[in-house]
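Shown here: the complex without one of its protein chains, the others still in place.
Order as written gives the chain letters A, B and C; numbering starts at 1 within each chain.
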Amino acid sequence: MNEISLLQNYLFVGAVLFALGMAGFICRRNMIVMFLCAEMMLQGVSLSLVAWGRFYNDWGGQIMTIFILTVAACEAALALALVMMLFRSSGKLDILVWQYDREENQAPIVDRELPEEPVSDRTHWPELVPAGIEPDQTKLEVRYRRRI
Amino acid sequence: MSVESLDYLLPEVLLILIATAIYVAGAFVAARALWGWIAAAALVVAGALVWRGGELVGTPGPLAVDALTQYVRGLAIVVGLLLLLLSARSAAAGQVSEQVGSLLLAITGLMLAAGANDLVLLFVSLELISIPTYVLLYLGGRGQKSQEAAAKYFFLSVLSSAVLLYGFSFLYGLGGSTSLTVIRQAIATGGSTALVSGLGPVAAVLIFAGLAYKIAAVPFHFYAPDVYQGTSHANAALLSVLPKAAGLIVLVRLLGLSMPGQHVTAWRVAMVLAALTMTLGNVLALWQTNVRRLLAYSSIAHSGYMLMGVAAGLAVLPAAQNAESDGYFGMLFYLTVYMLATAGTFAVFEYLGRRDEPLERVDELAGVARSQPVVGIALAAFMFSLAGIPPLAGFAGKLWLFYGALSVAGAPGDRSVKTWFALLAVLGVLNAAVAAAYYLRLIGVSWFGASTERPRADGGRAPWAAALVCAVLVIAIGVYPFPLMRRASLAVQGARAAASEPAPAAPTAPALSAASSSSTAIEPKSKSPSGPAG
Amino acid sequence: MTNLLERLTAWWHAYNVYVALVLVAVGLYLLLPRRRSWGRAAGAVTSVIGMGLLAARSPAFAGFFQQGVFWSLAAVTISAAAATVTFRNPVYCAIWFALALLGTAALFFYQGAQFLGVATVVVYAGAILVTFLFVLMLANPKGQAYYDRISWEAWLAAPAAAVLLGVMTVALARGLPAIDPAVPAGSPDFPVPAVSVARAMSQPRVEEILATDHMAHLGGQLFSRYLLAIEIAGTLLLVALVGAVAIVVHEQRSRATVDAAHPTAGHALTPAALAAGRTQHDSQFAGAGANIHE
Partner (left out) sequence: MSRIDLLIVLIPALPLAATLVTAALGRRVLGTASHLPALLATATAFVLSLVLLFDVRREASAVPTQPTATTPSAGYERVVSLWTWANIADAYHGLDVKLLRAGNQPAGELIGAPGTGGFNFSIDVALRADPLTAIMLATVTLVSMLVVIYSIGYMHGDPGYWRFYTYVSLFVFSMTMLVSASNFLLLYVFWEAVGVCSYLLIGFWYQKREAAAAGMKAFLVNRVGDFGFALGVFLIWVTYGTLNFHDVNYHDMLDASDATGPAKVAVTGVLGTTRLLAPASEAYVGGAIGLAIALLLFVGACGKSAQFPLHVWLPDAMEGPTPVSALIHAATMVTAGVYMVARCTPLFLAAPEASHVVAAIGGFTALLAALIAVTQTDLKRVLAYSTISQLGYMFLGLGTASLAGITAGMFHLFTHAFFKALLFLGAGSVMHAMGGVIDMRSFGGLRRKLPVTHWTMFIGSLALAGVVPLAGFWSKDEVLAAVLDKAVAAGEAGESVASLYRTLYWGALFTAGLTAFYTFRAFFWTFYGEERIPPEAGHHAHESPANMIGPLAVLAILSAFVGWWFAMTHGFARLLNLTPSLAYAPLQPEHAAHGGHLTVAAVSTLVACGGILLAAYLYCGDRSEVRALARWFAPAYRLSYSKFFIDPIYNAVVVLPLRGLAAVSYWIDRYVIDALVNLCGYLPLAIGALLRPLQNGVVPFYAMVMVLGMLVLLVGSLLG
């Protein structure tokens, strides 16, 4: 693969990551997933930068990526604190809860119907039993045997 | 980096050190006023240092040492002092140090962003404005409103900075270096190559879209009304001033000065956004009853006017014009005037509110100007200035913006371009007429409204002083704008001149990298088709 | 018959980009969470085909078999990314994102950016993502929230992504035409500005990026030319740290003071606050834990 096609391929992969992240950012409603999607966009940018740096034999692309990494870490710290606080006051990770401030006399966006949850998608996580009580081994085994 | 550049950066270094010290010491000493005074002293000293720097002209390293940088640094310090006065009261108890420190850092971010001549430095400087702003937004208010404001600003800001970075990556790809000087030279000499003509517009649009969020230009403006409404007056003032200034200056630096020959895309985008932004901001402001929401739309509309200046600056080649008909000059002058009037307005509102119950609705202003004549006159001055009514500063600002647009329309050139700019100027004047309605409504309510009996106006002396300073400046600049004009035109001329002189063949070789490269065996140049190395 | 075939082939050559874009959009739409989810497998197939078609537009695709390593890495990364965006359960999303990060890190290695590869794995996958997983588990350990099962305007988001991809493909094809390596840099047929290439060639540290002491060079650059940015990045980390702490502390403090002063304010979830602050319409909506139906 010559340099220019290497560059082109990397830029293409970067664009795919950016576009996917962008679509996810728009339509996912879970705030943490939104943030992950934003990070994915940054991954796309990083790939492009590194590819250009390689192409020009220049350090700038990699350095820029390091800084993107750093800033992403800063933003992640703030995002975690913020999301935690938002979750504590609304009980949800849904971004659509936060639409109180809007133009006056506009009706809020309300979900008309909620999706049914298919049984097949239902997942179970291990449950910790309260301390001091002996767990019912057989029941747990039965419940998780399929997956363990 | 060298000792000289450190010397040049002394104001920023000082501010960062003081901010850090305030952060750390704030954990131990909970003195409300102390941190404010220290921060103010730091800003004053930094201002003196900037002043002492004068009109330095240095070689372009990571920093563009030119008159534009100096101008914006001075502006940032003045605005910083005003914002500090404005937020003196709104700080939550026990978190003054966090607030003051974040504010100082955001101001430093603007100072650095104005002078950054390197994509990496530019990126971190812009983040240095954004990240403290998130913190301030959350700390500024109480309960769900400020939470919502912070969340909205944060998430959309993350999206926009990703877009901006994507634009940066293409700009980097055009120039092969993070230095804007090198990028400019590469684009100037390689204007006809497929790379520049194919990817240049993409880079320009992505960067524009990323920065338009900071400027609050339509359709990237949506956060502004909601966030302003949900946060405190001080934070709204900060949002309407710092990111906007940074966005506009960076826009000029990146698209205007670093991408020669790529202006067609940029000015078209700027023109479309300017027309949309000013119109939408004004027509929606007519409906508002919440003061901060109203000012949010007003600030959106003013972004539109300033984008008109940017468009005019982008559309004309630098050689064909004098400094004052340059759209950037109009934009810079208007930016200054707008910042003063808007910060002053928020100061008035902050002052007029009750303790723990800030001013919210326009009706609450009823009759306050009669019981508080000084503040009333100041508010009237800001409103008249924002509406562009002479002889206040906003009039001169609008005048130079329209002059810039009409200079494009009057200069020799493509006929359709001229027509578009003439139409844009007409739209601008029409918008100014529409805008008068809601500014006048605020004056009318505050002077002629039936007054409410409830006690008001215990915002303290600090916002009062900020309002007074802004009012004096707005009137003085209106009556005698020449000194400010001269500075602004020198700034624009300086930036244009710095951007048109030939770049050094290679970026200034830093000492450390020279040392490290000496230890590297120079391998034969071969573009190996292999994948991973090492 | 042959005529028809020829016409079909011509049509295909002219329009396969659009077909690919439509396929990407449809596939992505099918994959994204919707009210009644069906056809997710079809969506996966469709979007893979679409992206494959787009990739085939790339002139470099010809050498696919020589570039097997790259394309496998890219395929893994992209599929993981698509899975991140489309999976309903946010915990799965995070884990798929970890895979995408690993893919990106591998791509970094492939480019010779060793430090970045390691840093991505350590910082992102190791630190950030794990913290997010903690939050996710704390927030809704069952991962069954209704808002993960529906998305906002998927019918607009998917075409938007496809259009962006199309724009980028076209722009890249215009900006970086496949060039003959024999064409000298600086001639009009060469796509890259001669200045940049000349600069890259003229530097003493040719092939530095691929050199064995890569890290030393990177560090040298970082702490010389980009020293100022490093300092500011340090400040940024400080702000983020202080800010994150302040946000949490602020919440506790203001809740304490607000609860003391106005027992009803501050919480959306108490009925009194809802009645006081919000409109009736809003409060129905914000009466959160319970009922989002009308």
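Everything below uses one rule, namely that contacts are C-beta pairs under 8 Å (C-beta built on N, C-alpha and C of every residue); 3 or more make two chains touch, one makes a residue touch a chain.
Note that this is a predicted model, so its numbers are computed, not measured.
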Shown chains that the omitted chain touches within the full complex: A, B, C
Absent-chain contact - pick from B:Trp37, B:Trp51 or B:Trp287: B:Trp287
Hidden-chain contact residue, picked from the options C:Ala75, C:Val170 or C:Leu237: C:Val170
Which residue of A:Glu39, A:Asp58, A:Glu75 or A:Asp101 touches the chain not shown here: A:Asp101
Full-complex contact with the absent chain, from B:Phe346, B:Tyr403, B:Trp420 or B:Trp464: B:Tyr403
Touching the absent chain when the full complex is considered, from B:Leu34, B:Ala436, B:Ala457 or B:Val472: B:Ala436
Touch list for subunit B against the chain that is not drawn: 151-152, 155-156, 159-160, 163, 201-202, 204-206, 208-209, 213, 218-220, 222-223, 225-226, 265, 268-269, 272, 279-280, 282-287, 320-325, 373, 384, 389-391, 395-396, 399, 402-403, 406-407, 409-412, 425-426, 429-430, 432-434, 436-437, 440-441, 444, 447-450, 480-482, 485-486, 489
Where the unshown chain meets subunit C, residue by residue: 152-153, 156-157, 160, 163-164, 167, 170-171
Positions on subunit A contacted by the hidden chain, ascending: 22, 25-27, 29, 95-96, 98-103, 105-106, 108-109
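Here is the rule we go by: only the chains that are shown with their structure count from here on.
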Euclidean distance of C-alpha centroids - subunit A vs subunit C, Å: 9
Inter-centroid spacing, subunit B versus subunit A (mean Cα positions, whole Å): 31
Multi-partner residues of subunit B (each touching 2 or more other chains): 120, 123-124, 127, 131, 134-135, 138, 143-144, 176-177, 527, 531
Residue numbers of subunit C (touch at least two other chains): 67, 70, 111-112, 168, 172, 176, 181, 191, 196-197, 199-201, 203, 206-209, 217, 221, 225-226, 229, 233, 236, 239-240, 243, 247, 267-268
Touching residues (chain side subunit C, partner subunit B) in the complex: 67, 69-70, 109-112, 114, 167-168, 171-172, 174-177, 181, 188, 190-197, 199-214, 216-217, 220-221, 223-229, 231-233, 235-236, 238-240, 242-243, 246-247, 249-250, 253-254, 257-258, 265-268
Interfacial residue positions of subunit C with respect to subunit A in the complex: 28, 32-37, 51, 54-55, 58-60, 63, 66-67, 70, 74, 77-78, 81-82, 84-86, 88-90, 93-94, 97, 100-101, 104, 107-108, 111-113, 115-116, 119-120, 123-124, 127-128, 131-132, 135-136, 139-154, 156-158, 160-162, 164-165, 168-169, 172, 176, 178-179, 181, 191, 196-197, 199-201, 203, 206-209, 217-218, 221-222, 225-226, 229, 233, 236-237, 239-241, 243-245, 247-248, 251, 267-269, 278, 281-282, 284-286, 288-289, 292-294
Subunit C-facing residues of subunit B, complex: 1, 5, 9, 16, 19-20, 23, 62-63, 92-95, 98, 101-102, 105, 112, 118, 120-121, 123-125, 127-128, 131-132, 134-135, 138-139, 142-144, 174-177, 182, 185-187, 189-190, 192-199, 201-202, 505-507, 510-513, 515-517, 519-520, 522-528, 531-534
